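Apart from one protein chain that is not included, each protein chain of the complex appears where it belongs.
Chains here go by letter, A, B and C, matching the order in which they are written, and residues are numbered from 1 within each.
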Amino acid sequence: MHTATPSQRSRTAAPAFAEQYRRVRAVTTDLCRTLVPEDMVVQSMADASPAKWHLAHSSWFFENFLLVPQLRDYRVFEPGFNYLFNSYYHSVGGMHPRAERGLLSRPTVAEVMRYREHVDEHMLALIGQRAADPAFAALLTLGINHEQQHQELLLTDIKHVFAANPLQPAWRTLPAPPATRSSPLKYIACPGGLVQIGHDGQGFAFDNETPCHRVFLRAHALASRPVSNGEYLEFIRAGGYSTPALWLADGWDSRRRQGWERPLYWNAEMTAEFTLGGLRALDADAPVCHVSYYEADAFARWAGARLPTEAEWETLAAPQPLQGNLMDSGWFHPRSAPGDDAQQLFGDVWEWTASPYAAYPGYRPPPGALGEYNGKFMVNQLVLRGGSCATPLSHLRASYRNFFYPQQRWQFMGLRLARDA
Amino acid sequence: MHTATPSQRSRTAAPAFAEQYRRVRAVTTDLCRTLVPEDMVVQSMADASPAKWHLAHSSWFFENFLLVPQLRDYRVFEPGFNYLFNSYYHSVGGMHPRAERGLLSRPTVAEVMRYREHVDEHMLALIGQRAADPAFAALLTLGINHEQQHQELLLTDIKHVFAANPLQPAWRTLPAPPATRSSPLKYIACPGGLVQIGHDGQGFAFDNETPCHRVFLRAHALASRPVSNGEYLEFIRAGGYSTPALWLADGWDSRRRQGWERPLYWNAEMTAEFTLGGLRALDADAPVCHVSYYEADAFARWAGARLPTEAEWETLAAPQPLQGNLMDSGWFHPRSAPGDDAQQLFGDVWEWTASPYAAYPGYRPPPGALGEYNGKFMVNQLVLRGGSCATPLSHLRASYRNFFYPQQRWQFMGLRLARDA
Amino acid sequence: MHTATPSQRSRTAAPAFAEQYRRVRAVTTDLCRTLVPEDMVVQSMADASPAKWHLAHSSWFFENFLLVPQLRDYRVFEPGFNYLFNSYYHSVGGMHPRAERGLLSRPTVAEVMRYREHVDEHMLALIGQRAADPAFAALLTLGINHEQQHQELLLTDIKHVFAANPLQPAWRTLPAPPATRSSPLKYIACPGGLVQIGHDGQGFAFDNETPCHRVFLRAHALASRPVSNGEYLEFIRAGGYSTPALWLADGWDSRRRQGWERPLYWNAEMTAEFTLGGLRALDADAPVCHVSYYEADAFARWAGARLPTEAEWETLAAPQPLQGNLMDSGWFHPRSAPGDDAQQLFGDVWEWTASPYAAYPGYRPPPGALGEYNGKFMVNQLVLRGGSCATPLSHLRASYRNFFYPQQRWQFMGLRLARDA
Partner (left out) sequence: MHTATPSQRSRTAAPAFAEQYRRVRAVTTDLCRTLVPEDMVVQSMADASPAKWHLAHSSWFFENFLLVPQLRDYRVFEPGFNYLFNSYYHSVGGMHPRAERGLLSRPTVAEVMRYREHVDEHMLALIGQRAADPAFAALLTLGINHEQQHQELLLTDIKHVFAANPLQPAWRTLPAPPATRSSPLKYIACPGGLVQIGHDGQGFAFDNETPCHRVFLRAHALASRPVSNGEYLEFIRAGGYSTPALWLADGWDSRRRQGWERPLYWNAEMTAEFTLGGLRALDADAPVCHVSYYEADAFARWAGARLPTEAEWETLAAPQPLQGNLMDSGWFHPRSAPGDDAQQLFGDVWEWTASPYAAYPGYRPPPGALGEYNGKFMVNQLVLRGGSCATPLSHLRASYRNFFYPQQRWQFMGLRLARDA
């Protein structure tokens, strides 16, 4: 991750940082306001974590990487938490097995909330002391962005918990987004050539967005908007899920083994989908969501197109205004968008790219435990771009690289088509 | 299960039944009084169930088998519960997969408590109307005994939840049972011959205890008390867990696959064990507990003895007074016992017998869904006898047959030695 | 296993033993006469072994338990074989994993044949020296019976290999057994009471058939013949495979997991079955074969009957002449039998009993490695009685106890019904 910019290093940094810290931390807690303790314990699959675990782990991150090393006389809230809430930092020590996070009834939700308060109180003290130190500010900003990543995960994980329950409870009473007709899909041409991608050094970015570097692109075109539910239904009705020639070999195996016949969360009749607001009629104009890379890739092949590379995507997105149906808009679900030009690059659904998640040329992970943050996952995953309806606006940018395994579907994942010129 | 006796059929049956019903139901609730909602959701392995599930399922049992068919105008509390809380009755309809009981955050604990109250209220009304009907009384008694079975399971399952937590929380603050020296193990001879075992028709029994029938026994002898922790430690120190010749072939495979090196819940140093009262020093004189059939069998072979058959066990136990360290004594853990004669046949630990769980000659399961209660499990399991420190006294008798798979260890399971004359 | 009878101890024992040894060993080799080396290497599932392995292991048994300890100056054929061909004798040393027997291309079939010749040559020398020694004679007889057990396994295992091949090759060109109408099934009553079962000490028996002991039986009746293919078809057509109420709980799980819809080796149309002579029309009058215990038990429940206990079976079978459709008759497949009285107790199909495989009262395994022969398998399996069309006549007797896991189907397994009086 990048160091803070000079303007953040001023004397006046502390109040702004404190405010930002408080605001982001409050969002996490607020996402849980409709949850009962029972909801916050369950782990519905190994890929997901209990809400309680997210609340505790994001606090542990601040405690372990900022309070312990930097706040004089700080005493950890509970020594056992270092083992329980370390996610994957071998450099920090042992950790509770990921797939067993749902076995932990204790600490209770109330204790975790006290843990958060304890961490917040000391963090605010530390911010007061150290905000002007660029190294501290960088770590703090990383912690805040880390918290925001767990906000999105908390939402996708609780959605999975509720969907696994035959009673299908809603997370919140949520209005359905207004339905509009999506505009006909058109292609936006790009002449290619040498382009620059990656983070340019202004503001925060994760280490995996750097260094900024040149990539040679062929002439190509990207779709003006993501693929819609209606278009995806056509693919299904055309036999997409029973035609191996459309699928990658590993994708076909995955489809068979998992019994996929439609996107995750669709009902068997394909008329409704489970949302954070409960079961809701399928909007044919909204972007299709909760499809794996394998499904996205098969759809693209069926459509005579392909998925974009991340460099192609970023080249189109970088000049666009950073706005869209993000977490802040409060729908918590993708929605249709009627515009004509490049639409919905940000928000609604993370867009699978054809790019395997790999190091940018010259990439170097930071030293120490935080070197484990991103670098060690650079194999077997694919890059997704653009954020979703569960991503905080202040967390996103055009160079942002999200990454998941090709068989994963529980994030707000969709796709945009591309084709060669 | 047997029909009620004539004396229960009198007009005065209702108040007694109502009192019994109320008392037993209250015990279940009371077992949860120190639990927070978080504790009651977790399922720590497929064999165990969340406390919340036990609370709901035992209510569903009354609702489904008594209220729905017999109480005029009864409306089920929540139709979805029939699917969620049906344990294994295919005749009743579909059911939530056993291994996914821990995925259900809803209904909440509070809702389940309301469900219990709803069922209790209507059950008491129904008891007032129907107590004099022998068929009703038989079903009611079955329901009450079913409730008691789930009390023991609730305890063993919550113990497993807490043991899986690195923080090792205690279920309750419990005093350790007073430690006494156990008397030297001696053998009590039995001449054998034709004996009668099984339930004789007085009072309630499960269908699997019938019919009462004759069995021919050889002369043999049974140990005066269960094997102790101290004796089991000798077996371990003598290499018991690394000597395949002592083990059944399937047992040795199980030991290797699971990495068993000592009883479940012992610490690695073999100085302490996890109990419902938390981690506690190992009492060498108390009966060894939480061993599988395979371990019990290997110990017996090492000791130059064998496990008793259930007929041998019942022949010794039947004349003994029905008393011991049961749930009612409040220790919730096996304890040492100093007596000289036949000791601890009832309570402390369920004793593995050498008898596979099979139908008694002439056994017939009851018609309808309740035929699924016991009969369909009569394969692959072994009989255990005598109840444990988590069994209610009023639930037990000498003919009682408990049954588990040979690799299971999480019940309060121990062993008593036998040998041929 | 029992010691030889006094008559075998005479001076004249050697030629008779030599002749018996030669004859039995030649049968094994002859069973392979139509096999090519490729056939003899394949292991089609972990339960089965390659033909080559059977040829080598049965030789290793003689080498390890007779030649090495008793023949002066004997040199083992190849030291590496002790590891490769030890089946399950931990007391003898390490062993090649059972499921990986099919990975061994070497030793070649030709080398294994040389190994057999080497062992035979030295065994005949040893028989000449030691036949009069009762302990030697007992071990030799055990080895010969062990060889015969592997003859049956070799046949069932090669059948499984060929059935797994889409080309469905025949083991041999075999005529179909003559089809006759089976007589109507009737029940043969037994008054019950104290009976004696187990081996009585005359001639060879395995240790698990001893000691002879008394069992108390209720009045009951056994079917005059095994269940036929035609009767089993009725069960299937009546929905037997889709009615959970007919099945043991573990059986229903097994059925679902394995996708069972009919006996092993039947074609999907249920008009033909794969046999050692290739695919052949299903004979409705022949005994049903290749069903698991779970299927046998479900059929019996559907038929309003039950499976017999092994004591009931032995009581009926003991007075019958030891004859039937055994390996010696050369059909290598069950056949219909028209008789009216107790039919087909011996031969055709091993009959599943309701008796878990357990030690007889007072059973003691022999000391040393041969104590592992039978005793350590006395859990989780069920007893089958009566031999099959793949059992050598000279290997069988009424007290013979075969045993398999309830989910296994690849042996020649069928069932006979029983009911209470």
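Brief remarks follow.
Keep in mind that, in the parts below, a contact is a pair of C-beta atoms (placed from the backbone, for glycine too) under 8 Å apart; a residue touches a chain by one contact, two chains touch by 3 or more.
Quick caveat: nothing in here was measured; it's all calculated off a predicted structure.
Shown chains touched by the hidden one, complex as a whole: A, C. Residue C:N165 is the one among C:N165, C:Q196, C:Q258 or C:Q323 that touches the chain missing from this view.
One of A:T12, A:T29 or A:S91 touches the chain omitted from the figure, and that residue is A:S91. Of the listed residues A:A132, A:L248, A:A318 or A:L393, the one in contact with the hidden chain in the full complex is A:L248. Residues 88, 90-91, 194, 213-218, 244-245, 247-252, 293-294, 297, 309, 354-356, 358-359, 361-362, 371-372, 376-380, 382, 406, 420 are the ones on chain A that touch the missing chain. Counting over the whole complex, chain C has residues 36-42, 44, 52, 80, 83-84, 96, 100, 102-109, 161-162, 164-167, 169 touching the chain that is not drawn.
One rule holds in what follows: only the chains that are shown with their structure count from here on.
Using CA-based centroids throughout, the chain positioned farthest away from chain B is A.
Rounded to whole angstrom units, the spacing between the C-alpha centres of chain B and chain C is 38. Residue positions of chain C with contacts to 2 or more other chains are absent.
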